[in-house]
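Excluded from the complex is one protein chain; the other protein chains are retained at their positions.
A, B, C and D label the chains in the order they appear, each numbered from 1.
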Amino acid sequence: MSKKRPASEYQKTFAFRFFRWLSGEKDPYIGEMEMHPQEEYQPDREAALRHEREHDAIMDKVYDTEHNRSLHLFHRLYQATSILFCLFLIALLLVTISYLPATGTVNRPVNNEVAKRYIEKGLEETGAVNIVAGMILDYRAFDTLGESHVLFVATITVLILLRLNKTQKDEAEISDRRFEPKNDAILQLVATFLVPVIIIFGIYIILNGHLGPGGGFSGGAVIGAGLVLYLNAFGFKKTERFFTEKTYKWVCFFSLSFYCLAKSYSFYTGANQLHSVIPKGTPGAILSSGLILPLNIAVGLVVACTIYAFYAMFRKGGF
Amino acid sequence: MYFILLSIFFPILAGLFLLIRFRTPLSGEKAGTDRKPLLVLTGIFLVITAVFAFAAPLTAREGFTLFYLTETLPIYFRIDSVGQLFSLLAVIVLLCAGFFSFSYMKHEERESRYYGFYLILFGVLNALCFAGNLITFYLFFELLTLSSMPLVLHNGSREAIMAGLKYLFYSLCGAYGALFGIYFLYQSCDTLTFTAGGVLKETAVTQHGGFLLLTAFVMLLGFGVKAGMFPMHAWLPTAHPVAPAPASAVLSAVIVKAGVLAVVRITGYIFGTGFLRGTWVQTVWMCLTLITVFMGSMLAYREPVLKKRLAYSTVSQLSYILFGLAVMNEASLVGSLFQVLAHGFVKAALFLCAGAIIYKTGKTRVEEMRGIGKEMPLTMWCWTIASLGLVGIPPTGGFVSKWYLALGSLKSGLPVLDVLGPIILLVSALLTAGYLLPLTIHGFFPGGDYDYSGLQKKEPRKLMTVPILILTSLPVVIGLFPDTIAGIILMAVKGR
Amino acid sequence: MGPNLFTNYGEAVSAVLFCIGFTNLLLQTNLIKKIIGLNIMDSAIYLFLAEKGYIAGRVAPIVVNGVTSTEAYINPIPSGLVLTGIVVSVSVTALMLSLTIRLYTRYHTLNLDEISMQLKKEGK
Amino acid sequence: MIISVILIPFIAGILVPIIPFQKRWQKEVFLETAVVLNSILVWYLLLHHSDSTFLLAHFTGNLNISFRVDGMSMVFAGLVSALWPFATLYAFEYMTKEKHENVFFLFYTLTYGVTLGIALAANLLTMYFFYELLTLVTVPLVMHTLTREAILASRKYLYYSLGGAAFAFLGLIMVIVYGSTTDFILGGVLDPAKTVGKTNVLLLIYVMAFMGFGVKAAVCPFNSWLPQASVAPTPVTALLHAVAVVKSGAFAIIRLTYYSFGTDFLKGTWAQDVVMAVVMFTIVYGCSRAVKETHLKRRLAYSTISNLSYILFGAVIMTPLGLVGALTHLVFHAVMKISSFFCAGAIMHQTDRHYVHELNGLGYKMPCVFGIFTVASLALMGVPGLAGFVSKWNLAQAAVESGNPLAWGGIACLLVSALLTAIYMLTIVVRAFFPGKDFDYGTVSGIRDPNWKMLLPLFIFTVFIILFGVYSQPLVDFFMEVAGGNI
Partner (left out) sequence: MNFICNFPFFSILLSLFSGTVCSVLPAKAAKAVNRVVIIAVGLMSAVLLLYLLSTGESFIYWMGHFPAPWGNEIRAGVLEAGMALFFCIIMYLSMAGGAHKLPGEVVESKHNLYYILVNLLLSSLLALVYTNDMFTAYVFVEINTISACGLIMIRQVGRTIEAAVRYMIMSLLGSGLLLFGLCIMYDLTGHLLMSNIKESVAQLIAAGEYQIPLIVSVALMCIGLCIKSALFPFHAWLPDAYGYSTVSSAAILSSLVSKGYIFLLIKIIYRVIGFDIFNSTRIIDVLFVFGLMGMIFGSLSAIKENDIRRMIAFSSVAQIGYIYMGFGMGTQAGMVASVFHILSHAATKSLLFIAAIGLTDVSGGSRKFIDLTGAAYRNKWAGVAFTAGSLSMVGIPLFSGFISKLLFAQAAVQVEGKMLASLIVLGISTVLNAIYFMKTVIRIYTTAGESPYSGVTFRDMKAYAVTLLFFILLNVALGVSSQPVVNMIEQGLAMFA
């Protein structure tokens, strides 16, 4: 204690505290016991507002994509990982492919009894010269049934998305007219020549589906293309004379119903080992191969209408 | 047997009766006029209790079981000489302080509460002295804490309440430390009945003797709290200044002795001195007591508030006793028990003197008390004699006890401590003289520049002075017949 | 690396194309480009299938002159699968395109991220 | 018979909102009659128990819902059914000040049935089922006041309890897969043939399940729901969060430890050390938080946390004596805590004061309540002669006897906790009786003791606290029998 220290400093020293405890002046617990009551919860409007403002500020910052560095970084990172992933996928697939059976050779698992029977007995069993057509419309007709319904459901979704109601349709029509090439002479002239040719070609493809390359889908697509060309050349006014939504609806309905019922009959008889009454006909003739031709026609109709409908929907949102 | 029970339960019931019968009105005004019935009743109860307590040892010396807490935990009472010694001290001090407080408590509120708890305390103390096993002892040790706490915080100020709580928690802390030991002892002892020489199982000692030593140490520390031993002494200087003076007297003279009694019981009657002697426990314990002795005196020496100074003094003096117990030979034990008596009477007398001063003059600090001897000569004479007793000037009891203590220590043959102990005791005695006698000197010889004009006779009433006189005379009496008393004690120690 | 990587060069090309399409679908923010990616992906698979059906020196499985021998024709099954696949792809493309149109008329952008941003700002 | 004691509270509870009672007392009489009847039935069942298992329903596989009376269920069912009528009586008076009485009594009575379901469950799955159910039926009670605090509290309660159950579920699975049966058999049902080499995993799962059930028993990291849940009306806090719910957690742990995993399997493993350490920490932690807490009921809740861990401490000693200690404290603490909670409730009901520092000087105005509170405090501290001492004694003896050094440390924790208990309980008592010199008595004028409906349960509980303190031998003997598997 040779040099005098100020009291406040002295009171902080360990010695002082020790001495206080020694002499019984200090209690370890006293400070703990006399506590103030806990505050009741008070809804604080100010704080809430401030919180809200802060929240907004944060949100602004988050959505400020131009200046958000971390977002940029994240994008970069995302892209980099995606690219890496894709490179990895390429490598993986290439490796896989390198182990696959050699293409073009005969002795592969693919060329087994299944393909053999299709080729050897296909003509006999389905009556279709085009083995592929026979396969997809008879051997594996269930897939094809599904496939046509994929198309159907896609049309439905497009309708849901793009079909407009009455008033919207009128507006859309007005705006559409503005962009429509009106009375484009060259187009109309060419169309006059080409459309029948295209449609006839399409019909040919459909009808020969079981005899050669082609079939309902390809033919229908060609016909659809012809219709689209016609629409482009002559406008909705002209097409609506023979093709409206109603037409589309009923054509689709009848085609698909026919498809469904026909195939159901075929499946049912097949599964129950019943005799099917549908004649196979002479291989090579147009009217041959049992249900394949009618089914091709049905599919063709559906596809043609659908292609046209897609176009009309995309362009205007209605027929 | 009945007297034991009566000496225990009569005051407790009487206290409860007082508490309920004399419920003070809530408005908080003083009871004032209708003090008399309360005082009379209390006086009667006190005397009856004292009679019972004196009669108890005369009528029954074999133990009996009151009831069983659980199948293996009897509440068992038995009177032996040590208990009797403590009981003697307790009864005398409580009687004197009780009568002293009749006039002292005039300026305090809620007297009935004070007397109620005072009586309960009386009963509990009796029970403590007569307790025949550790569980019973523990039970009443806890109750002692609880019933004495209201006395400490009686005056109701914030400091008083805090001090009361502090006292409570320190004591409980100690009690729980002891309980920790009891838990283990129960498994390592044949019985928990107090038996001279200890009750430890042989197997337990051989198996985990080390752990038992730790247990003993924890118990010593725990009970040492009550006796104000070093690390847990801090409650004493806080509790004494705020308590009413008679309560302080009881606290300092008797209640802290309960801690001593506990230590006697566990060292002598549970563990047995043979088990503890020469172990690290003894060494550490002695060191702690010596530290306490010295520290208490030093703190007292630099303390300006009178009652606090006395409290520090109690800390220091009690550790004389504990030191003696820690030495664990016959001489030191005699010294300790002698010191119990001597210190008990002396400290009670000192506190009552201080109380008288406070009651009459309201002065609490030592430097305010210049010339007090002129105002209250009788009180100051008593103070002086008692001080001399505490310092250990022959022919007072203090001298005898210190003599025996030093003797025991020197005979113990412990390394270093056997000499260091007496030296520290001596130094402490000097310090004691240093902090007690200045009051006498300044009180009687306030110095040349002192203005005598403001002085007036302030000698208190007889109800106050008589107890002080009795208490002052007793240490002198035992100091005059040291051999007799020591012989009795020796008999008690041997015949345990 | 297996033995047939260079023999199967057609498949290898299809794999690379597939991944290009896949990456486009994943990475492009422009919806139209995404759709193009989709179509590349689908076409890659058709190429793969076509390669699978091919057998060196044989012709398409259309019965010519009543020859129904396995030695004459390639495997018809992959061709059939391709046909089905094409229809699916057309449908999906149409759906995606119509979705794109719808989003474009509403938000005047083809960037999907921007659309998301605008949506979040709308807070609905 | 055995199912009826579970169903009667359900039916009675559901009838409360349905029957259009004209007057309040009719409803009270109806409910009290139902509860008392049920309690009598339970006691009859316990006293005349047969060892047969009552199978209610097949659940899936070899799991079924079935009930049986064994020693443990006797303890818990007996405890619950003894306390419930008093608590109901108390609730009538308390709820006069609260709204939505019918809903309250509906769930309150449902809880009785569910708790009995836990007590009487014969296998782990049944117990788990009722355990989950207990959470659900008590949530409406916690959120009864629909204040913000109540909502937050009930939310937390739900999260904790359901989350805990999720981990307890793992223990259930382990017992299903590695045990020979899910029935409760003292000594455990684990099949030694199946557990070879899986010991550590099983122990890990045991620890998880312990913590899972421990959530209800408020083991340390998962204890904060309990103080918060004390926003519920006091009968709920007292009975559910001091006895029924939290004790269910402890009960479940005892079942899991002694009757499913088996002490032979667990004793001396690291799992025992871990759970014991957790429990010891909780004992001290709960108390120290209670010291800091100023809200009266929350303080008691923290005290409950600590005391529950006493029970668990007894349980994880994993000796029969330990089980005895745990059961003793299970019962005694229930009485002590419910009595102190009812005191707190009475104070809140009469004075609308919730914080400790508001209680100054109330001791003179409500001498009965505070007298009882003092007794309960002393008992909680473990003053000899009152119930708390006996249970602590049993616990400590079990710990000493186990010879596990960690358990010896646990004794130290018990004592530290006892000291802290003294601090947080006696400060209240001191405040109430010694308000200080400058206390203005005007602030407490007009306050008095509550009426007999509140006081009667309190007095009865106090009598039991003292009775258990001085004469607990038959009960402890009974627990010995239970722990020995003789009942």
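Here are a few things to note about the model shown:
Just so it is clear, a residue touches a chain if its C-beta (ideal position, glycine included) is under 8 Å from a C-beta of that chain, and two chains touch if they have at least 3 such contacts.
As the structure is a computational prediction, the values presented were derived from the model and not from experiment.
Displayed chains that the missing chain touches over the full complex: A, C, D (touch as defined at the top). Which of A:Q79, A:N183 or A:S276 touches the hidden chain is settled by the complete complex: it is A:S276. Check D:L41, D:I176 or D:M348 against the missing chain and you find that the one touching it is D:I176. Contact with the chain that does not appear here is found for just one residue of D:S39, D:T115 or D:S154, D:S154.
When the missing chain is restored to the complex, the residue among A:Y139, A:F217, A:F236 or A:F310 that touches it is A:Y139. Remark: the residues of chain C touching the chain excluded from display are 2, 18, 21-22, 25-26, 31, 34, 38, 41-42, 45, 48-49, 52, 77-78, 81, 84-85, 88, 91-92, 95-96, 99-100, 102-103, 106-107, 112, 115-116, 118-119, 122, 124. For chain D, the list of residues touching the undisplayed chain reads 57-61, 125, 128-129, 132-133, 136, 139-140, 143, 146, 151, 154-155, 158-159, 162-163, 165-167, 169-170, 173-174, 176-178, 201, 204-205, 208, 212. Although one chain is not shown, part of chain A still touches it, namely residues 92-93, 95-97, 99-101, 108-115, 117-118, 125, 138-143, 145-147, 149-150, 152-154, 156-157, 159-161, 163, 165, 249-250, 252-253, 256-257, 260-261, 264, 266-273, 276.
Assume only the chains that are shown with their structure count from here on.
Chain D has the Cα centre that lies closest to the mean of all protein Cα atoms in view. Per-chain Cα centroids separate chain A from chain B by 95 Å.
With each centre defined as the average position of its C-alpha atoms, the distance from chain B to chain D rounds to 43 Å.
Separating the CA-averaged centres of chain B and chain C is a span of 101 Å. Across the assembly, chain D contributes residues 423, 427 that each touch 2 or more other chains. Across the assembly, chain A contributes residues 29, 33 that each touch 2 or more other chains. Residues 23, 26-28, 67-71, 73, 109, 135, 138-139, 142-143, 146, 150, 153, 155-158, 161, 164-165, 168-169, 172-173, 176-177, 179-180, 183-184, 186-187 of chain B are the ones touching chain D in the complex.
The touching residues of chain A, when paired with chain C in their complex, are 63, 65, 79, 82-83, 85-87, 89-90, 93-106, 110-111, 114-116, 118-124, 129-132, 135-136, 140, 143-144, 147-148, 150-151, 153-155, 157-158, 161-162, 211-213, 215, 217, 283, 310, 313-314.
On chain D, the positions that touch chain B within their shared complex are 364-365, 378, 381-385, 389-390, 393-394, 396-397, 399-401, 408, 411-412, 415-416, 418-419, 422-423, 426-427, 430, 434-437, 439, 441, 444, 469-473, 476-477.
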